[in-house]
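What follows is one structure encoded as structure tokens, with my remarks underneath.
All protein chains of the complex are present and in place, except for one that has been dropped.
All chains are identified by letter, namely A, B, C and D, in their written order; residue positions are counted from 1 within each chain.
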Amino acid sequence: MAKLKLALYWASSCGGCEIAQLQIGDKILKLAEVADIVFWPVAIDAKYKDVEAMPEKSIDVCLFNGAIRTSEQEHMAKMLREKSKVLIAYGACAYGGGIPGLGNMFNRELIFERAYLETPSTDNKEKVLPQTKCKVPEGELTLPEFYDTVKTLGQTVDIDYVIPGCPPEARTTWLALEALIEGKLPPKGTVITHNAKAVCDDCPKKRDVKKVKKFYRTFEIMPDPEICLLEQGLLCAGIATRGGCEAPCPQANMPCTGCYGPVDGVIDQGAHFLSAVASVIDSNDPDEIQRIIDGIYDPVGTFYRYSLPDSLLRRAKIK
Amino acid sequence: MNFEPKIVGFCCNWCSYRGADLAGTARMKCSPNVRIIRVMCSGRVEPTFVVKAFELGADGVLVLGCHAGDCHYSEGNYKTMRRMPLLKKMLAQMGIEEERVRLDWVSASEGDRFVSIVDDMTAKVRALGPFKNNSKEAKHG
Amino acid sequence: MAEKKVATKKDTEPKIGVYVCHCGSNIAGTVDVPQVVEFAKGLPAVAIAREYKFMCSDPGQSMIKDDIKQLGLNRVVVASCSPLLHEPTFRHAIQEAGLNPYLFEMANIREHCSWTTEDHGEATEKAKALVSAAVKRIYLHQPLEVREVPVNPNTLIVGGGIAGIQAALEIADAGHKVYLVEKDPSIGGHMIQFDKTFPTLDCSACILTPKMTSAGSHPNIELMTYSEVEEIAGFIGSFKAKIRKKAKFVDESKCNGCGVCIEKCPWKADSEFDLGLSQRKAIYTPFPQAVPNIPVIDKESCAYFLKGKCRACEKFCEREAIDFEQQDKIVEIDVGNIIITTGYDPFDPTPIIKYGYGKFPNVVTGLEFERICNSVGPTGGKIVLKDGSEPKSIAIIHCVGSRDENYHKYCSRVCCMYALKYSHLIKEKTKADVYQMYIDMRCFGKGYEEFYQRLSDEGVTFIRGKPAEVTDRAISEEEKGKLIVVGEDSLLGTVIRVPVDMVILCIALEARADAKNVAQLFSISQGADAFFIERHPKLDPVATMTDGVFIAGCCQGPKDIPDTVAQASAAAARVLALISKGKVELEATVAVIDEEKCSGCRICNLLCPYNAIDFIEEEEVSRINDALCKGCGTCVAACPSAAITHKHFTTEEIMAEIEGVLV
Amino acid sequence: MASVRSHESIELLTYSEVIEVSGYVGNFKVKIRKKPRYVDEIKCTGCGTCQEKCPMKADSEFDFGIGKRKVIYTPFPQAVPNIPVIDRERCTYFIKGKCRACEKFCEAKAIDFEQTEKIIDLDVGCIIVTTGFDSFDPTPISQFGYGRYDNVITGFQFERMSSASGPTGGKIVLKDGSEPRSLAILHCIGSRDLNYHEYCSRVCCMSSLKFAHLIREKIPDAEIYDLYIDLRCFGKGYEEFYNRLQEEGVNFIRGRAGEVTDIAETPEEIGRLVVLCEDTLIGRQRRLPVDMVILSNALEPRADAGEVAKLFSISRSKDGFFMEKHPKLDPVATTTDGVFVAGCCQGPKDIPDTVAQASAAAARVMAMISKGSVEIEAATAIIEEEFCSGCKTCIALCPYNAISFNEERKVSAINEALCKGCGTCAAACPSGAIISRHFTTEQIMAQLEGVLT
Partner (left out) sequence: MEIATPMKETTDIILEKGGNPLELCYQCGLCTGVCPWNRLTSFTLRKLIHKSQLGVVDFEDEELWRCVGCNACVDRCPRDVEIPHIMRALRRVIIEVGAGIVPHSLRISEKNISAVGNPLGEPPEKRMDWAKDLGVKTFTKGTEILYFPCCYQTYDPPAQKTALATIDILKKAAVDFGIPDNNVVCCGESIRKAGAESLFQRLAKTNIDIFAELGVKKILVTSPHCYHTFKDEYPELGANYEVIHLSQYLADLIKDGRIKLTKELNKKVTYHDSCCLGRYQGIYDEHREILNSIPGLDFVEMPEMREYSLCCGGCAGRLWMESKKGERLSELRLEQVLEVGANTLAISCPYCMANFNDGVISMDKAGVLEVKDISELVAEAL
């Protein structure tokens, strides 16, 4: 049997996914037995033109991590789609937009202003901002266009599978790779994890009926490690997040932040998370309810931490 | 042509839908901009519905339930009373004007209240102008 | 992950018929009906669209029925008036034509459109939107079945006070079996402890004993005294109850109630019935008219159980009814309905230190005074002080523990009237001066105000003001040896000191100490005041949020005897109505949990007002009892995993409708 | 209300009155007069066009005269059934023979000016009387100026005024349309007053508190005075409501108002109503200048309670309300078997108590129905006709109206289904023709002999 041709690509993301891919440990040897990596910019010196030169559908599997922020990333996504039989959105950014997706709370101008002018460590007296083209003595330089809005991979090209997580747990990555190796791929569109249910199902904490009088930020309390964090007023996204990760965050007494994305059937992860959280507020008095709600800082960042571009509204409205 | 907002209204079956009916029975004149979707209880209204309405091009969303203590299901409206403010807080963060989402209470006998809420909301949303769902076309900023 | 939509499986492709009503000129006068019809024809899956003058009329309905048969329509939209008016009519019609009644949707283009909109263009546009919404939504409709469950005609009544007795008799008289469970050895409750009842001054025992006896001997009532409900399972129509029959150590089938055992028993204990004011034997019936008239042995005070010898009762019992080997028994019964009539506890005024209850022997509670007044009570009905002498003056303090943020905020409703009754009894039996210290005289019932007036005429002194303290520190010669009630007379605007011999505290009625357990057992809720909550305070005052479980009497809140009796009968009425119908229809548009998706996060558990959601510990999922679900959808909206589906109001259906109204 | 209309087991007879009742428990015969509506109930769709087109107006009974209705009308928009009636007394067509506007505009052709009243005979087993109450007319208490001053209104009128579907659309306004700045609510109007009704009307304290709350809600800065004697907040949640009102800043004055006058003594009082009262907790007389006075008027027995009582053979207590069999143990039965009472016709009560009582009455009826038969007292009295001289002594004595006179045979006859066996008639019969079974004269004599041995 011919070896599988594997490609890995890194778009708008932090790079954590690349490391996560290595986390499978010695299983990588098993992978090497059955697959050749044909494209992996972070590890292998391959140029765009090498990819361009590949025939259509010549790559068996492409693990694509990172969201689509620039014209270059869009271009690469389209190209890899063309060249790959199976395109997998790898990690939260490719899947739902991830942390870069929170940039959708602003537009390009605001982001540039912040990044290139306002930050205290910036020394940019000429107020130079990135341009797609610029003339230098050596000639004209080009940069990819920085888009106003972050999109997910799925919003850019057709994808076959999702491996969720920020970054994906090794077991999740291996689950997908194993399926690939064994050729037992699930139906198209599947989000590949060990558990179709929410993180709570993985979480060993004791859960009771829920009533919350006050929400806390993580640094404000020391939660009881035995009891469900949400019941203790921590905004744990485990209720609204696909499981399979084995709940490492809650087990470490930190609330889940929702990186595995929504459970199947949920149309908008943030709205569902919000609805559930609001539902368990323990008050029927409008003023008290408002006071409790006031204790939730940064709702968008809380409820849509990894999925703003994938939400129904996708981005904030900028006047 | 002047801008006429489209507003999606969610009414519970027991109080506010009846209040809306009463407005009709009493032949009160009322802005036609609010189109009502009947749910059994305002507690059924998911934040997702509100967001979805905006996604589909609504300019405003009105959620009406029974007055506190009058819920046919005892306390479904209290759940709405908790969800909508949090949703509004989040939408505000996303730059959506506060007037575009409104939660209010109308009893079965308050046809006039229904009309005044609808008229008031329509006027406010009309003044804000259309809701631009700038996500789809915002491909290249 | 582009495709998130769950494909809806349908047996056949939807074929929708749309019918637009003119309603005379009510709709057609404003809405351009033909235009709406044309619009409807263009909507997906619409097989036919028609208009008619009065859709609700017989010809209108036949038009729909014919189309269903001839064109094979499988879904029908009628655009006319409010569904609250004619939804049943049309559902019935399509059912006659062989369709599931839930495959119907109505667009309200009259009340919400033609009647509220003047502009014809706007009205037509809105009508189109509403029709489009209905069409989009009905596309996703699924047939639903209305299910029925049979109602077991047996009823469980918990609590054998006047409320329980009344409800039991009411149901038993109608020919149905009642299990009346009472935790004490006799039924009768608090009412049998009372001396007289206000305002008619009937003797409480005289009017209650006949009822107790008929409850005791009624062929349809199975009395389970000295018993407690341990477990409840099931739902309306078919509950299963486990009842613990505590060991009486007396064989009920052998005992003839002769009382010899009681006479011969050498051991005594404080009488609970007389609130410790007298003593009873270790084998005892709580009071002479007890029903059933069968004694029980109190293990705590029986010498045999404590020290292993005595058995005097056994020796003297000619019927050999004493059985020291008796064990608690668990009885299982099947019932269709449950009425809770567990009553109240009298408030213990000890924490109100300033009133000196427990410190001064002649400060007594109202209930203690009832016993003192009662001719079969500890003093034989003589109103006397602890030293046996007759009091020359008595102060009655109202609202002790009621209307008081420190204890109970609520008004206990009966204290004003029983305080007046005490005044009358005191005036009748002694020459004592009586002082009533009240805040508001709440004499609201039939004949109550008249009773108040009568008491005024009997020379009772009324002082408006809640006393600050009861003290024995005399500041004058007259006060020596007396209890001095100190407070403001708010009508005089001065502090007043009233030296008296006896002080009666009109104590509040409070929820029973075990109300929380009872509430949990029967899945009913408690208010802030710990009394059980009725389904609707005005319109459904005896039902609870659990179907088939009713409440009556003081367990729902303090009330007097007439109100208790009326409420008990009301509860009985609700039960009888269910029994005579023989079945209950269960809501079809319920919520269901997909256990494959439920992560057991338990967000939904507390949201359900009907306690229909159970958390299954073993499987770590929540499950909805569809016999309890009323289909409000609150849980659906809260589920973060979209694991709950609201039948007939699915997320997809509503989304489709939103899309529809936004055309 | 709507479920009453649509319930398959309920036949609604509106605009109808019971005119005759005969028979006894289990077998009542009832005659009902169905007054002509002049609208065909089958054809009418309740569209309301006729009301819109009718040119004539009359004072609305439903709004206690503070609003208007048409001459063809339903009393209120949510009326059940939603079928209008024509007020014959005021209809131009009936008065002058022309108009018929309603008929012209009715597309359903439901107007029928030829309709006549119908008598319906019904056979029923049990009867529940729930005829309710009348609101006390405070005109006779002339010192409060009801009827004299425009802005003195009753609590019931205030209810309508405050109702969103009421004549002012829920606005609290003075006669001149302006908003009152200060209001006084006077409790116990006609209640707890030997001059009118001795009893307490039970609901006025709470409805007064409710009024205060509604005013506070609609006119947040209005000065509100509640003049009470005792605040009777006895029901579940009532005391809590009172606390809330105190927090809302309502001025509670303990004292029954003495007088409402428009005679001003200070410039501030000019053009306003002045309520004279003692604030008994301060111990001083006060003059409260207000714009509106709301009289929390009593609930009293309906004006026709006497006739209704006679019709159904039920007794009335001193206060005029129907009397229950036993106030504690049988609060819904009456002295006539098979006739039950519920609600305010038995005495003033609030909605929860009314609903409970109504259900209780239903329970009694259902018990009888599900049993299917009634046991009749066996120890009844019988008349031996051969000895009966037809003197009629016994007839008036029977508390249950069980004895009737047979005109043909000139003898009295006892209806055993009605007789309760009290024996009063037997004791009174001058010719010894009545035998009280099980308690015959012989039996009692024998017993006498026995106890005296």
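In this section, contacts are C-beta pairs under 8 Å (C-beta built on N, C-alpha and C of every residue); 3 or more make two chains touch, one makes a residue touch a chain.
Remember, it's a predicted structure, so these values are computed and weren't measured experimentally.
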| item | value |
| --- | --- |
| Chains shown that the absent chain touches, full complex | C, D |
| Contacting the left-out chain in the complete assembly, out of C:71, C:492, C:539 or C:616 | C:492 |
| Candidates D:103, D:279 or D:319 - the one touching the absent chain | D:279 |
| Contact with the hidden chain (one of C:142, C:200, C:326 or C:456) | C:456 |
| Touch with the omitted chain, as defined above, among C:36, C:441 or C:624 | C:441 |
| Residue touching the undisplayed chain, where the options are C:280, C:464 or C:535 | C:464 |
| Contact footprint on subunit D, counting only the chain that is left out | 141-143, 188, 192-195, 229, 254-259, 263, 265, 276-280, 283-285 |
| Where the missing chain touches subunit C, by residue | 393, 433, 435, 441, 452-453, 456-459, 461-464, 476, 478-479, 489, 491-499 |
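Quick note on the criterion: only the chains that are shown with their structure count from here on.
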| item | value |
| --- | --- |
| Comparison of B-C and C-D (more C-beta pairs in contact) | C-D |
| Whole-Å gap separating subunit B and subunit C, where each centre is the average of the chain's CA atoms | 35 |
| Cα-centroid distance, subunit B relative to subunit D, in whole angstrom | 42 |
| Two or more partner chains touched - positions in subunit C | 84, 607, 634, 637-638, 651, 655 |
| Interface hub residues of subunit D, defined as touching at least two other chains | none |
| Contact set on subunit B toward subunit D in their complex | 22, 25-27, 107-113 |
| Subunit C - residues contacting subunit B, complex | 82-84, 108, 110-113, 115-119, 122-123, 125-126, 129-130, 133, 535, 545, 589, 607, 609-610, 630-634, 636-638, 646, 649, 651, 654-655, 657-659, 661-662 |
| Of all residues in subunit A, those that touch subunit C in their complex | 89, 95, 154, 158-159, 162, 189, 191, 196-201, 207-211, 228, 230, 238-240, 243, 261-267, 272-273, 275-276, 279-280 |
